[in-house]
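Here the complex is missing a single protein chain, while all its other protein chains stay put.
Read from first to last, the chains carry the letters A and B; within each, the first residue is number 1.
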Amino acid sequence: MEGQVDTALTGDGRFFQRSGPFSLEKLAECAGARIVGDEGSDPDKLYVGVAPLQSAGPQEVSFLDNRRYAPLLNQTRAGIVLLGQAFVDRLPKGTIGLICPAPYLAWARVAGLFHPPPAVAPGIHPTALVGVDAVIDSSAQIGPFVVIGAGVSVGAKTRIDSHVVIGDGVRIGAHCRIGTHASVSHTLMGDRVTLLAGVRIGQEGFGFAVGPEGFETVPQLGRVVLEDGVEVGANSTIDRGSSQDTVIGAGSRLDNLVQIGHNVRLGRCCIVVSQAGISGSTELGDFVTVAAQAGLIGHIRIGDKARIGAQCGVMSDVDAGADVIGSPAMPFREFFRNVAVLRRLAKKTPREGGGEA
Amino acid sequence: MEGQVDTALTGDGRFFQRSGPFSLEKLAECAGARIVGDEGSDPDKLYVGVAPLQSAGPQEVSFLDNRRYAPLLNQTRAGIVLLGQAFVDRLPKGTIGLICPAPYLAWARVAGLFHPPPAVAPGIHPTALVGVDAVIDSSAQIGPFVVIGAGVSVGAKTRIDSHVVIGDGVRIGAHCRIGTHASVSHTLMGDRVTLLAGVRIGQEGFGFAVGPEGFETVPQLGRVVLEDGVEVGANSTIDRGSSQDTVIGAGSRLDNLVQIGHNVRLGRCCIVVSQAGISGSTELGDFVTVAAQAGLIGHIRIGDKARIGAQCGVMSDVDAGADVIGSPAMPFREFFRNVAVLRRLAKKTPREGGGEA
Partner (left out) sequence: MEGQVDTALTGDGRFFQRSGPFSLEKLAECAGARIVGDEGSDPDKLYVGVAPLQSAGPQEVSFLDNRRYAPLLNQTRAGIVLLGQAFVDRLPKGTIGLICPAPYLAWARVAGLFHPPPAVAPGIHPTALVGVDAVIDSSAQIGPFVVIGAGVSVGAKTRIDSHVVIGDGVRIGAHCRIGTHASVSHTLMGDRVTLLAGVRIGQEGFGFAVGPEGFETVPQLGRVVLEDGVEVGANSTIDRGSSQDTVIGAGSRLDNLVQIGHNVRLGRCCIVVSQAGISGSTELGDFVTVAAQAGLIGHIRIGDKARIGAQCGVMSDVDAGADVIGSPAMPFREFFRNVAVLRRLAKKTPREGGGEA
């Protein structure tokens, strides 16, 4: 089937809105960038879109941020490239450079200029069910088959996609976006919160005691607090607190399939990459990064700006600013030294039973 | 936004029902506990709720179970604390102790006394679709947009939340609770089964053979059996058997984002923590614990009461009662000795190319 699909098409009109075209001047202003290499170019030329280096054409804007892709710069046919000062000499002739200190940030803004997110279409779909005493801002968009419980509040310009279920009493701020099939209960949500499809927020945590006839459920009586600007990836799960709250600090971003246990607290601007899990009552400071598939046991503290490596197994507190990896977690340097030492030892050690080393 | 949110509010009236108030005598009876430190206290005093040690007030009940939090006992303002005999001397003046052998179990019961789960509201929502020959007990609650297939049976006092999809022929017992957006097919379910939001039960397992032109699907002809009292966390997945059944034994509890492959069998009262995965045809005995992010390959046996540590990679049978961790799995003691030995060796070993050790 896919022989005819051009898999490098950026911003396919079937799926994305398109704005523009825009002039070099406008793009430089949006990027906060300095123009180089525009000598002799047509000052009235307009640019129509964005694309990666390998497929961008003369009317498109591209970018270079990861030096791994620097070799692509020589052959690019892009009209404009956003890039750092260090790579300016490698620009091919005829390609204009927009020099900026943070090319990826500039790309975010220029790409958003060409492809603004779809506008919120105010109104409540006739198939949606809204509970008593719910207050839905008149500028909010509520999709088909949505179920909103009693006493819920939904702020201005918030968009709730089809099949979302919001439990009684939940508070949702302004400019939020809740993806299809998400469910949210027992939650207080700030502004600009984004939940992708299938997230589960506020269900009871994993709490039970051993009774004489098996496990007995411990009532989970806390809430979830999602502060302003939090984003949660598809099919991730955040349990409500048991007696305190589960709190995700302002600006934090969680990827897909992440698990957050009851009473966990994340500070501001934490990053939790896909399939990582944080067990109950663990607390993270601000700007902590937890890489993919890492796991943190419960009841520990992770200091500000600590970085937890991929697949790391964290069993005890981590200091602010520390870089750890491995299972059990240890400093990056120690982990890779251990790996190297073991490799050397294994090479030196004759096999049991003799034979080749 | 969240400056004004009191994140220690337990049992927020927007989200939880509240019962009571209750007397000390009633609470002691509920907890099965012995009263200490009530000399001079008002026998008619009533208590209104539960809260953690750090936020409980004089009219609230708290508990101490994890000794990590024992330092909080000195400063608590709680009226009553459920705790073990060992900590009774640390109770502050004016706080009554309820001494019990299992404070966490007592907490489960007292918290449930103050905050009973919402009652089941009998009836089938008018937007729900119920297939031919389905038998729904008149005391069951079927939520909006639920789809129930042909020939399904739903027992007394069972609650099925909005957007749940139940496939043809599924049998659901009494006092079950099925969370929003869950899907269940090819399944026989006992009583008191709880499925949280977004679980996937009974879909076809990962079975295919290599044919001349690619993979060919192997029909998955077994079922899922969820015995009495099983609980499954949000977004977890349990595949139906291929030719036998996938069986989750009575009282077992699975956390969020857990994967159970086809033909897996869990005994009674097993615990599988979040993001753990059990591959096809593996069998667990009774009271087995599988910690977070652990993985078990297929076709192995895990003995009764074995404990599989977090992130453990189990490649072969595990004896009853064994404690294993690491990838590949080994006894706890061996694992931590290996970690210590490697650390010491790495410290002693000069770096390649010389320089500091």
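FYI, a residue touches a chain if its C-beta (ideal position, glycine included) is under 8 Å from a C-beta of that chain, and two chains touch if they have at least 3 such contacts.
Owing to the predicted nature of the structure, the values given are computational and were not obtained by experimental measurement.
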Hidden partner chain, touching residue among A:141, A:220 or A:327: A:327
Option from A:50, A:142 or A:218 whose C-beta touches the chain left out: A:50
Contacting the left-out chain in the complete assembly, out of A:72, A:269 or A:320: A:269
Full-complex contact with the absent chain, from B:95, B:141, B:252 or B:279: B:279
Of B:76, B:158, B:235 or B:289, the residue in touch with the unshown chain: B:235
Contact partner of the left-out chain, one of A:35, A:48, A:88 or A:102: A:102
Interface with the undisplayed chain - residues on chain B: 129, 145, 147, 151, 163, 165, 167-169, 173, 181, 183, 185-186, 188, 190-191, 198, 200, 203-204, 206, 208-211, 214-219, 221-223, 225, 227-228, 235, 237, 239, 243-245, 247, 250, 257, 259, 261, 275, 277, 279, 293, 295, 297, 299, 311, 313, 327-328, 330, 334, 337-338, 340-342, 344-345
Touching residues (missing chain, whole complex) on chain A: 1-2, 5, 7-12, 14-16, 50-52, 55, 66, 68, 102, 104-105, 107-109, 111-112, 115, 117, 127, 143-145, 161-163, 179-181, 196-198, 229, 231, 233-235, 250-251, 253, 255-257, 268-269, 273-275, 292-293, 310-311, 327, 339, 342-343, 345-346, 349, 351-352
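Here is the rule we go by: only the chains that are shown with their structure count from here on.
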Whole-Å gap between the CA centroids of chain A and chain B: 27
